[in-house]
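Only one protein chain is missing from this complex, and each of the others stays in its spot.
Naming follows writing order (A, B and C), and every chain is counted from residue 1.
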Amino acid sequence: QDFIDAKQGGSMIVTYKDDVSTLDPAIGYDWQNWSMIKSLFDGLMDYEPGTTILKKDLAEDYTISDDGKTFTFTLRQGVTFHNGREMTAEDVKYSLDRVTNPATQSPGAGFFGSIEGYDDMASGAADSLSGVTVIDPYTVEIKLSRPDATFLHVMAINFSSIVPKEEAEKYGPDFGKNPVGTGAFKLAEWTLGQKLVFARNSDYWNAGVPKLDQITFEVGQEPIVALLRLQQGEVDIPGDGIPPAKFLEVTQDPTYKDFVIEGGQLHTGYITMNVKMPPFDNVKVRQAVNMAINKDRAVRIINGRAVPANQPLPPSMPGYADDYEGYAFDPEAAKALLAEAGFPDGFETELFVYNTDPNPRIAQSFQQDLAGIGIKAEIRSLAQANVIAAGGEPDQAPMIWSGGMAWIADFPDPSNFYGPILGCDGAVQGGWNWSWYCNPDLDAKAVEADAMTDPAMATEREAKWREIYLAIMEDAPWVPVFNEQRFTMRSARLGGPDEIFVDPVHVPVNYDYVYSTDVQ
Amino acid sequence: MTGQGAISGRGADPRPVLSVAGLTIQVATPTGAQSVVEDLSFDLMRGETLCLAGESGSGKSMTALAIMGLLPQPMARVAGGSIRLADGTELAGLSEAAFRKVRAKRISMIFQEPMTSLNPVMTIGRQLTEVLLEHGECTASEAPGRALALLRDVRITDAERRLKQYPHELSGGMRQRVMIAMALACNPEILIADEPTTALDVTVQAEVLDLIRALQREHGTTVLMITHDMGVVAEMADRVIVMRDGRQVESAEVGPLFAAPDTDYARRLLAAVPRLGQAPPRPVPDRTQAVVVADDLSVRFDLRGGIVNRVQARVHAVEGVSFRIAPGETLALVGESGCGKSTIGKALLGLVDWTGSIRVAGQQMRGLSPAGLKPVRRNIQMVFQDPGASLDARMTVGQQVAEPLVVHGLASGSELTDRVAALFGRVGLTPDHMARFPHEFSGGQRQRICIARALALRPKVIVADEAVSALDVSVQAQVLDLMRELQQDEGLAYLFISHDMAVVEQVADRVSVMNLGQIIETGSREQVLGNPQHAFTRRLLAAVPVPDPTYHRPPVPPRGAAPVSPVWPIGQEPRRVHLADIGGGHRVAEDDPQLELAHRGYAS
Amino acid sequence: MWGYLFRRLMQSLLILLGISLVTFVLLYLVPADPARQIAGRSATAETVANIRAQLGLDQPFYVQYGRYLGNLLQGDLGRSYLQRTEVSTLIWARMPATLLLMLGAIVAELVMGLTIGAVAALKRNTPIDQSLMVFSFVTISAPQFVVGILLLYVFAVRLGWFPIGGYGTFAHLVLPALTIGLLGTGWYSRMMRSSMIDVLAHDYVRTARAKGLGKLRIVTRHVVPNAILPIIAMIGIDIGMFMSGIVVVESVFGWPGIGQLAWQAIQRVDIPIIMGVTLISACFIVLGNLLADIIAPLVDPRIKLK
Partner (left out) sequence: MVSKASKAKAPNPRITAGLKDLFRRPRALLAAGVLLMMVFAAVAAPLIMPYDPNAQMFEGLSLEGAPLPPSAQFWLGTDLLGRDLFSRLVLGTRTSLIIGVVANGIAVFVGAAVGITAGYFGGWIGGILMRFTDLMMAFPALLLAIVLAAIFKPSLLIVALVIAMVNWVQMARVIYTETRALAQREFIEVQRAMGSGPLRIIGRHILPHLVYSIIVFGTLGISTTVLLEATLSYLGVGVQPPTPSWGNIIFENQTYFATAPWLVFLPGLAILLLALSFNLLGDALRDTLDPRLKGRH
């Protein structure tokens, strides 16, 4: 791995469209701050750069009890926060307490539901997780209330990053603007609404990382503007990827072709059908819709930057059913099915969509497909928050196109696509299961699968999840439409393996391993 | 055609300083070019005062503007003839750059509206020094001194302070003095004065005319004066040119013109001019009854200000006024501008809030609701100064005359049409005028329409607020005749509001003189105009220009105290004057409220 | 004068109060639940309810508004739901950019607008006047987003004279300021033209000519100072137009001002930010009107504040 040996130094400029709201790892959950937080903070676990392979990070080692319910982590010694203090087991406990404390209002608190004492935290009865115990300054023990095969993944997501208590308490709610972690970079400067500057953490425990001395993030830049600037050499990475408008141009232009990087991502774009609202309470109608959507055309509209999907899981996710055919595009069959369901002439319905390009366009393509089988769908193009609100009501949104709000996995595990968006837990008012699909049998199966903590049983567990998702497809609460491919670009000044620019976990870019060709 | 031989004026040098020959001015109208001045010729002799007289629209102002090269561009142009200065300079068709050297230095001009002729955002001083510097009369450092001297020249009080003031801080008379100072700054040979006093009160007018005369004597300036007021002509002119429809009708020295006009038109014009002291006798009304009785009538307007926008001061526009009008009688209200005349009229019609008591035809108006007021209004109606403004331009005049009848539900259908037609006949118009719009009538006709409308409800009283002031003398005479006729036929009573003493004398049975919201002298026409007692009444009368060139008006007595206003801070009130009867119902204020005001030092 | 100012200030405060109430009602009606957005998709209903309680969103409307007002009186605009930062900090950080843009736009529109208007009035009914007026109508009628994109396309992308977007140098300011300024140019030139024509017909201009003054002097000393007066009242309206313009223009040019902040907040229904920006914009407009009222008597001696 030559990039490990690349010389340190140099800098780069990354742009994003949206402002960076916060860099507090317990709160940040946006496209643009996700990987920034990963560079400022470390957790106990992480992934190999550019892959979905778990590795140890701040944990030097860990052991799992036989019942799969007790994890004991040994911490790396001599790791210091950006403020110079050494990180200890107390900080681990504080960080987990903090993220699960309702007062923190963390959008990721739910991930820690399997830790013992979580329910007391959530209800406010306790102010500390009873399952997390500090054994000695370098050892921490975490007890679970149920076996959880995804727990190590949970320890790798941003929300479980280790934060120093004194700084978090000093800044209180403003910690997100004054982040202090153990990460490869530290925040040097933040001009709100304009730019952030990260400087290399010279005391980083992982010698040789990061490569760059400085990263400047410019925010508020339209992706199209970012790309034009990249072409003029002013920008190194367009954080939001290549905008559709420029896609054909740069992928076909020999000067830029080599700098275009393609990568998969753990993403599925889908249409939900609210099974509580007639006529979508009829499974035949839902299946008919599945057959009516021309996924190839939807892909063409976004310039082929996706692959058609036939099941909820994306192909690179463990548990993906390679041999599953899905519902083929067949308007005639769809019509027949619709007639069978009692709607020979179709019906009228509404399709909710997030009002940023290209989503309304994609929705119009669906609209035409649905019209092909007699369904008249009116498009309701709204701000994200309004779509989410409508989806969370049992009787508001018959159909929602998930684009722009779609599920990008938090961690590479099949379970991550189930709970809130397809399970009964999410099918409540204000929940995220917009199809309101709730199958208690599948819920039970999901619990069983997640109890298979033994790494040896991984294949079996995958199979179980596969079964669950295929069963869901039988009931067809969704139309999985496509899995987006990520296309980004880098300037000639940057080096590093392609994978880190489309890192599946450090979304969008693993900044730590990018190096500058100027200093090589 | 060339000009007729010049007739030398009183004591004037017989050489012309300006010769106008065959002057024709055209304006562009939607229907093509139209001559508004045609073939006008005259010579202006050094040192004389030549008056251009004539009715409205006769082309007087156009002539003056043509001489100054200020005709409104591009609508008007000199279409023919010549305007030549004594040294032979031809002004017609002169370039703008060359004209600049003529203006102010050789010919300068003062305009009718002193209110709008000064730049509102520049101090008086700057506007004066500007002329001096532009024409290189002095250096920048001398300029303020020269400006001050000029202001002193026009006898403005407090000249130093005025230099730093803005036009709106000055009264109309003072502004006209500033204009004169500006016009005389470069010692021009010719001064053109276009109706310089029409917009001013009579007393102020007299002061300004006195000033122009005095300055002319001192500087030897030649004056071309434009006016429609034959009184002013008689007072000022050496020679007169009477114009009509853009043409010269008569040109004569002032004495002969007034004594024996040559042309019919001039004769008619002069005959129409009301002359003080020559009013015809009036039938004596029966004063035992009264259609209007006002008792202790007061009208105050609140002036708000301060942090919570509370009433901080009040305009005591009318203060404790009492009067009565008998059927068939005319009561005239006179006084200087702003003394509260119109306000009294409005109070009678319930258009402003008032206190005290008003009875119209025996009915107390106090405390009546709008609905209760409606029947009372049938007894009293109003005619305003500007007939154009008091007619709705978007409605036929027939409809407008019919409106009172419709509103009061007195007639409808063919009866309505008949009654309106009868009203039109009554004021000397024909029924086929009914379908026309107001702009299709002349000023005099419009005033007739307004009178017809006021008559529609067969009122017992008509308030005529400056009802003839805006009309040309000849038209004015016709309207006054109409009013008189109506009074005789219908027994109408009038409250006649006017500032023109000569007109008042013609129409009034009784006269009340107002000052600062109060009546200071009242009595029969003969008592008040023939034997004025109050100093204020005397001043008012002395200032009236007399259309007789042989009469030499003595200079008006100077104003008593500083200008005073009817505005009083809250809690303070003007002292009520007490009217003492000096015999035969002639009542005069015993003590002068102005003196007291001067004491208090409350000036506007 | 002081009494007047005080009353105007009170009136302005009332207007702001009204605006805060209307905005609050409107945002209360927006069908979106901030608590859910905060809680994220893995949250249980219980967590969401907890957050709702923490934010006081479970309280009746008037309690929420009352508390908002209470905080407002202490200068506290609240905390953004999603950015988790004081709204005042966010707005403050973006204010310099917006003010700079405002300054640039106002300078551009005044210089261009007044000049064009004056020239057109002086050359009234000539081809020059007609073409200038057509130009001003075009700038009034062109949607700002099209103008912005067009300028960006021509001058930045095609010709490369200016940067494509961003903030920092004078070159960055030119295109966005011009985009906003062009609209104002149209309005100002039309106002200036009719005001000039109006003034030119006044008696005192005739007086000035009668004094033998030169044309230039008449125009600069007598006509323009008077013609400007009614335009001063435009300041307030102009700021209103500006505030509407920045949402679009800042997003086209990536200008880091409060318009961009507002737009991002609206997309995510971040109510405290929307409230804050609305109030701040309203403050600007109200202040603009107040300023116009205060400047008017300074340049026009006839007006007294009462």
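Criterion: a contact is a pair of C-beta atoms (placed from the backbone, for glycine too) under 8 Å apart; a residue touches a chain by one contact, two chains touch by 3 or more.
Since this is a predicted model, take the numbers as computed values, not measurements.
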Visible chains in contact with the missing one: A, B, C
Residue of A:10, A:50, A:193 or A:243 touching the missing chain in the full complex: A:243
Per the touch definition above, residue among C:87, C:132, C:205 or C:277 touching the missing chain: C:277
Of C:14, C:111, C:171 or C:299, the residue in touch with the unshown chain: C:14
Of B:395, B:422 or B:580, the residue in touch with the unshown chain: B:395
Listed residues C:56, C:70, C:143 or C:168, member touching the removed chain: C:143
Missing-partner contacts on subunit C, residue numbers: 11, 14-16, 18-19, 22-23, 26-27, 29-31, 130, 134, 137-138, 140-146, 149-150, 152-153, 157, 201, 236-237, 240, 243-245, 247-248, 262-263, 266, 269, 274, 277-278, 281-282, 285-286, 289
Subunit B, residues in touch with the chain not shown (by the definition above): 346, 349-351, 373-374, 377-378, 381-382, 384, 386, 389-395, 403-404, 407-408, 437, 450, 453, 457
Sites on subunit A contacted by the missing partner chain, in the whole complex: 222-224, 228, 243-246, 248-249, 297, 300-304, 355-358, 360-361, 363-365, 367-368, 378-383, 386
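Convention: only the chains that are shown with their structure count from here on.
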Averaged-CA centre spacing for the pair subunit C and subunit B, given as whole angstrom: 49
Rounded Å distance between subunit A and subunit B, as computed from the means of their C-alpha atoms: 87
Intercentroid distance (Cα basis), subunit C paired with subunit A, Å: 39
Contact footprint of subunit C on subunit B as seen in their complex: 68, 70, 96, 99-105, 108-109, 111, 113, 116-122, 130-131, 134-135, 166, 168-169, 179, 182-183, 304-309
Subunit C residues touching subunit B - in the complex, by the definition given at the top: 2-4, 6-7, 202-204, 206-215, 217, 221-222, 225-226, 229, 299-302, 306
Complex contact set, residues of subunit A against subunit C: 18-19, 21-22, 24, 27, 29, 102-103, 105-111, 122-124, 173-174, 176-177, 191-194, 218-222, 225, 228-229, 232, 234, 356, 383-386, 388-390, 392, 419-421, 425-426, 428-432
